[in-house]
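Note that one protein chain is taken out, while the other chains of the complex remain in position.
Chain nomenclature is as follows: A, B, C, D and E, assigned in order of appearance, with residue numbering initiated at 1 for each chain independently.
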Amino acid sequence: MNINNKQLDKIVENALKEDLGFAGDITSDNLIADCHESKAILKFKEKGVLAGIPVVKKVFSKYDSDICIDFFKQDGEVIENGESIAEIKGNTCSILKGERTALNFLQRLTGIATQTAKYVDKVNNDSIRITDTRKTTPTLRILEKYAVRVGSGYNHRFGLYDAVMLKDNHIIAAGGIKKAVKKIRSQISHTVKIEVEVENFKQVKKAVSVKADIIMLDNMELDEMEKAVNYIGEQAIVEASGGITLENIKAVANTGVNVISIGALTHQLKSIDISLDFVGES
Amino acid sequence: MNINNKQLDKIVENALKEDLGFAGDITSDNLIADCHESKAILKFKEKGVLAGIPVVKKVFSKYDSDICIDFFKQDGEVIENGESIAEIKGNTCSILKGERTALNFLQRLTGIATQTAKYVDKVNNDSIRITDTRKTTPTLRILEKYAVRVGSGYNHRFGLYDAVMLKDNHIIAAGGIKKAVKKIRSQISHTVKIEVEVENFKQVKKAVSVKADIIMLDNMELDEMEKAVNYIGEQAIVEASGGITLENIKAVANTGVNVISIGALTHQLKSIDISLDFVGES
Amino acid sequence: MNINNKQLDKIVENALKEDLGFAGDITSDNLIADCHESKAILKFKEKGVLAGIPVVKKVFSKYDSDICIDFFKQDGEVIENGESIAEIKGNTCSILKGERTALNFLQRLTGIATQTAKYVDKVNNDSIRITDTRKTTPTLRILEKYAVRVGSGYNHRFGLYDAVMLKDNHIIAAGGIKKAVKKIRSQISHTVKIEVEVENFKQVKKAVSVKADIIMLDNMELDEMEKAVNYIGEQAIVEASGGITLENIKAVANTGVNVISIGALTHQLKSIDISLDFVGES
Amino acid sequence: MNINNKQLDKIVENALKEDLGFAGDITSDNLIADCHESKAILKFKEKGVLAGIPVVKKVFSKYDSDICIDFFKQDGEVIENGESIAEIKGNTCSILKGERTALNFLQRLTGIATQTAKYVDKVNNDSIRITDTRKTTPTLRILEKYAVRVGSGYNHRFGLYDAVMLKDNHIIAAGGIKKAVKKIRSQISHTVKIEVEVENFKQVKKAVSVKADIIMLDNMELDEMEKAVNYIGEQAIVEASGGITLENIKAVANTGVNVISIGALTHQLKSIDISLDFVGES
Amino acid sequence: MNINNKQLDKIVENALKEDLGFAGDITSDNLIADCHESKAILKFKEKGVLAGIPVVKKVFSKYDSDICIDFFKQDGEVIENGESIAEIKGNTCSILKGERTALNFLQRLTGIATQTAKYVDKVNNDSIRITDTRKTTPTLRILEKYAVRVGSGYNHRFGLYDAVMLKDNHIIAAGGIKKAVKKIRSQISHTVKIEVEVENFKQVKKAVSVKADIIMLDNMELDEMEKAVNYIGEQAIVEASGGITLENIKAVANTGVNVISIGALTHQLKSIDISLDFVGES
Partner (left out) sequence: MNINNKQLDKIVENALKEDLGFAGDITSDNLIADCHESKAILKFKEKGVLAGIPVVKKVFSKYDSDICIDFFKQDGEVIENGESIAEIKGNTCSILKGERTALNFLQRLTGIATQTAKYVDKVNNDSIRITDTRKTTPTLRILEKYAVRVGSGYNHRFGLYDAVMLKDNHIIAAGGIKKAVKKIRSQISHTVKIEVEVENFKQVKKAVSVKADIIMLDNMELDEMEKAVNYIGEQAIVEASGGITLENIKAVANTGVNVISIGALTHQLKSIDISLDFVGES
């Protein structure tokens, strides 16, 4: 599982700039000797699914390439309250400068992975995918999509550029599902899939008839969903979306859909509490 | 209330890049005529404190300077479920390209303002400030701090560069609170305040004795807080922090502290549901 | 047909920087009065398919937003030797500063569109697509892919990020086509297509058996291609690639493949000669 | 022979971004183990003059600083069809991610060096320079000018900023060659040369009379060129330009001009076919 | 004493770009062998307080990470005319490329430190601070503020963002000092100090009455300054500003002010002459 290294670089650079400004860390720089070295521990203060190791490494290495970070745990592991996950050694000022930024990333991404894992566990069916949406935090999408994968979820499209999604406004503008799919298919690359968002059974039939690659059942009732799933069969991938919660996801899964996409994976956030504690000079 | 325009520019640019990639919106661009114009409405789907108007305007104007957005509501107003807040008119493709990014910003910032307002309302005392912390989403700090202000909260320092905060690790490294404050005061600009984080009454007395500008009571019991408040009096600003919730904030406020800083304003996020609905061609 | 405006902006900015350096156009700036205005004509010096209007507009508007450009022709039109395509009016220095950069873009993109149109005309069959590849000029891919579309060709994937392409090295690394397709399908988003590159009929059968979305016949003989096409039928999109020339493309098309991808559309370049002539003061 | 390292960095960064987008190489990242290592060979598939080693090294090192590239050949060497030029060892995913971008650069630059060498060989006279022009691919000028030097050609000016070139439009605007040269000389730095483009013998005489440093004979007939060369003597550098081909270049050279500048070196491109073949795990 | 490493990086990158342009150092690159190594010495040609070591190191390491620089002196040391301060060893071309940029920085920063030290020496009283202002060279503020600290001066605020300064225009706009301080205090973070610029004793009293943190006596007569100092006592930090020279600074200091801010530290510049001399091949 990877994060595009060049994009990660840019994001972390922007994050450090924001915290350090022009003058830098005026507390540490003016108080602590340049040569002072410390050892610190990253520790979970509540249970969660660890996500964000490459980001934490990047934060510290970006400011000071001599810092050593040794992770005892891997992204995707369930960490208990009180468990340590990594040891950081190096220049004390450098650790202090990266601390807040590293934790801000790590707590959020771990929060997303933890939340994703809850939905995946609830469904408890390997043949059904739980996916994210484009409802991610602006500028951090690749990190949040990584956290979803870490939490055993899957990604939906990355942006407006890597798959076609025909929503109601597109369909209205084109004069119906059939016209929309035909027109778009005649324009886009043969390497791109077409997903159609439908709201009722009539639309399902139209989407099938023009061979949409993916049919997204938007906010449908469970029985209508099931009817759609049965009708579509293997002719398209069936995706359920809209109003999915931990309470109703199992029922949605039971309709037989292939994919359940959930905006709340990334737009409702419960950060997991993680601390960085100094444990001595190194 | 303002957001630094140049920084906002950069953030929105990065957000649009992420969603549009290199190829752009392959659905809209291939389906909808270049000259097609539409009218759309931004509408709240649940109650909340509106925050993010300058960001929404920037998103659309950045991609297409001809789009017109007319907001009927101001940032800071409480919006009811079902209320419309703005009308957007212009090129249909441009509206569709900005839609998700604009909503992703608006829903998050409105969520933060709404959450902040709840804490402020609970305290219900103008002489006590509810503030954010540096536990903000990396790269979006200036926007989230703006949303806190919109929700009637206040800002804590913006970064490591604009105020001194002596935490336990600094104090240990310097050999105690007195040495730390004296050393840092001899180095930093006379325009910068010094805040000291203390954990017990003994530390409170030391911080007062060296004239710390702000004393932060970290995770103290209510009675110890009150004792500290009484001891400090007007000699420093007193800030409470750590473990503040909607349940206990009123009690914390009652101790007489001046400032209550709450990480959860920005690191626990409940986005407010807001939709962009097309209402016809313009 | 669109070019992502934000990316175009960046490319043109880099191109202008390269020609103007730090000191700018030392000839024009030192010779011609700031207020001098001129009128110039863009004229084809040989026959070709016009491509690049949005780029030319961007070059001039980027340096001087007051320049007026009026195109009499549209991208995609066949222009004869000697025909004028646009009139440019405005500050003389600004026109001279943009001239070379604008022409360098326009001549190359027109060259690509013209070359593409030749392949498309040779095949002369709307149901078969001529597509580009990733063998584009580094940093200019979105412009060259635009020129291919202008020349009635189609685009293949934009980069490594928007479709899966399993080449021989991937297949070897994964232990065969079947394993490769299964593994990749279990990882990637359900919105992404999988293309498999095959070199013989045995591989064709394997690719079909694991439901590859696209099967690329790499450098196959015509009879083997035809055999593959017949075997695959509607089970996958069939793409021919490798060694396609204006001489053999009709024969390749006759095998019944759906798509023919041609690196030479962008990696062999015959710029079309276009001039910018001043025709008087404006 | 050098390429400005900082500019090369920026170009390669932009090129990699374009191919990797935000999500990166979704094929390799999802299929191949992070720790998998390979060995690959760069091999010429047709004869050519190698150009682009620093660019290839930068592409791979930029993405993964642990990749080792060992070149057996130097830029400027004639490579035969089938000859290997380099061995690349390192992380398999990193090699695959850089492959297409590295080849796209190398094939183009080698194409330019090869083409340049043909013109130089045709003239076969060390005292006559074959130079490029500003008709280079936008954003890649420094690389293409490097390739021209590698192919035993010379560079003309790099941009609008490092030499004065008075073309017809400048001359008209200034009221003749004499006025133009005098005015420009009174403005520009004494470190900058003045080149004047002339179309007939009358203009040649004027350019000589005001001591132009370089006189460019634009699209002149051979006999007129010779007349100009004889007249000018050592009073200025004589440059021929316009309509130079492999067929007529020897005749042009025979007129005695000092420099022959050829746009086609960079605006007509025949990429040389070079492959990257995996030869085993390392 | 530190310079924010990331900002330094950006400044040095921009400085090198400016000197190297696109084509690089055409003299050295075309004359000196790639593998040629040299040794050079940085030497003071007049007496001064050394300032700028981190900048010099960054300039050379940025272009060529293999260059070794060994400084025998520290920033802040007084260097005599003729004294060597560092030895530089490495690639000759790299040293030549960085030479001018490194010296341009070093001579200016050393000039600022030297000038600052003169003011500090004149006052000769550790309890009174000599500070800079915002009258710094645009884009180089963090470096110049560093040089002031190196010269035993102190920094004033870094920008418009890290302290409040109420000047006459603000005070007029707000309707007086009292209203201005009250309004601004109700808006800004509790971590930010408020400085008020006053011109007469009446304003001093108002500023004290609203508990301004810092009161700046702008261009006051000495006796009025002394009256203000006595009135204010420990109620605020007292800063003198405006028209301070080496001639009058001692008298100003004798009034008992805490801080003297001097624009001339950075807006009048006497560069110190420092040379880089090659002393042999290494």
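As a convention for this text, contacts are C-beta pairs under 8 Å (C-beta built on N, C-alpha and C of every residue); 3 or more make two chains touch, one makes a residue touch a chain.
On a predicted model such as this, the values are computed, not experimentally measured, just so you know.
Of the chains on view, those touched by the hidden chain across the whole complex are A, B, C, D, E.
One of E:Met1, E:Cys68, E:Leu160 or E:Leu222 touches the chain omitted from the figure, and that residue is E:Leu160. Considering E:Phe22, E:Phe60, E:Tyr119 or E:Tyr154, the position touching the chain not shown turns out to be E:Phe22 (whole complex).
Residue-level contact of subunit B with the missing chain is found at 1-7, 141-142, 145, 158-159, 161-162. The chain not displayed touches subunit D at residues 129, 131, 154-158, 161-163, 188-193, 195, 213-214, 237, 239, 258-259. On the side of subunit C, the interface with the absent chain consists of residues 13, 16-17, 20-24, 29, 34, 63, 93, using the contact rule stated above.
The criterion applied here is as follows: only the chains that are shown with their structure count from here on.
The chains in contact with subunit C as well as with subunit D are A, B, E.
Considering the contact criterion stated above, the chains in touch with subunit D and with subunit E alike are A, B, C. As a whole-number value, the distance joining the C-alpha centres of subunit A and subunit D reads 45 Å. Shared contact sites, meaning residues of subunit A that touch two or more other chains, fall at 20-24, 141-142, 158-159, 161-162, 188, 192. Taken as a graph of touching chains, this assembly is complete, with every chain in contact with every other.
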